[in-house]
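In this view, the complex is presented without one of its protein chains, the others remaining in place.
Up next, chain A:
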Amino acid sequence: MPDVIPADSVGIVTPQIAQFDTPLALCCGQTLSSYQLTYETYGTLNQNASNAILICHALSGDHHAAGYHAVTDTKPGWWDSAIGPGKAIDTTRFFVVALNNLGGCGGSTGPTTINPETGQRWEASFPIVTVEDWVQSQVRLADLLGIKTFAAIVGGSLGGMQVLEWSIRFPDRLKAAVIVASAPKLSTQNIAFNEVARQSIRRDPDFFDGNYLDNKSVPTNGLGLARMLGHITYLSDDAMGAKFGRQMRHDSYQYNYGIEFEVESYLRYQGEAFTKRFDANTYMLMTKALDYFDPAAQADGDLAAVLSKAQCEFLLVSFTTDWRFAPERSEEIVNALIKAGKPVSYAKIEAEEGHDAFLFPIPRYMAVLSTFLTRVANRLTTEAN
């Protein structure tokens, strides 16, 4: 943590656990008889519970979206740049809920937790979960917190897919949807990247078909590789070029397979750091959830037909150098919303950071988000009077 907590930080936060004992039927056909969700909240829920914002996390995110867990923390939550007093997601006006999705490794029920029916860790036996399942479980969390309708649901990337699903499946439970750097379904290339990531994990001899913890092992090589691949796709060619170029470790080539270029060192470091905080089975599950998501499939690919159910207003944001979820993918959603006659605004933000841009405090991006949510907040005030 910094020496002094910044005035626009939510400060020290403590994760909470919600226990659910009503069975949850999953898309894959299996049922979770009970489960836990770990979540954090920032700000205060108002009297009529109308000022709540749900934050949906992306592939490697969790419930810790803002603030610090302890005074010894060096880094705040993953979206601290956007959440806090006076920030785009203003905690002086909104009550913010962020959770770790089912199947995650941040404390919610998932491969690393104990299956109450067997007393053993779930590991490979944890069922495949989908975006639909997550939204279902989030609805129950909302019920538990007494939130009938969210003022807004916000998410980037895989998080944006959850927001889209909310707007279609539970149209009366959100007033605004913010979908950042996302897509209505993955492209073939995206699925291909995910498969390479999963294969690199599966082929690690330490994977043990997913039961590595039982075998007192961790597939660090496979997971590290998967993350390295992911990392390349999250950045843009320009951003990597600007950061590393062909910068070298030594003055001249060594003609071996050690680290020659700085970018190699960076990727190895990122891969390794990731294995210390993330679970391989969860990574597999999350990439599968991405692959399966395709809400238009239920209407023969007609996204506009599916979105005609939506009742909220939308804000879509994309980033110019994002090639993993390119602006055109966001525009597919925008065009479908227009065809369906729904209120939607769209900003294509000039950014160098590639897909990762959605995590950065890029001034124009934050301004658009802030303007949109300020109006949402103002409308709440008007409606209350």
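Here, a residue touches a chain if its C-beta (ideal position, glycine included) is under 8 Å from a C-beta of that chain, and two chains touch if they have at least 3 such contacts; residues count from 1.
Heads up, the rule we're going with is that contacts and distances are computed from a predicted model.
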item: Chain left out of the displayed complex - its UniProt protein name, from "Aldehyde dehydrogenase", "2-oxoglutarate oxidoreductase subunit KorA", "Methionine biosynthesis protein MetW" or "4-carboxymuconolactone decarboxylase"; value: "Methionine biosynthesis protein MetW"
item: Listed residues A:344, A:359 or A:380, member touching the removed chain; value: A:344
item: Residue among A:223, A:263 or A:315 that touches the chain left out of view; value: A:315
item: Which residue of A:168, A:235, A:263 or A:368 touches the chain not shown here; value: A:368
item: Residues belonging to chain A that touch the chain removed from view; value: 313, 315, 331, 334-335, 338-339, 341, 343-348, 364, 367-368, 371-372, 374-375
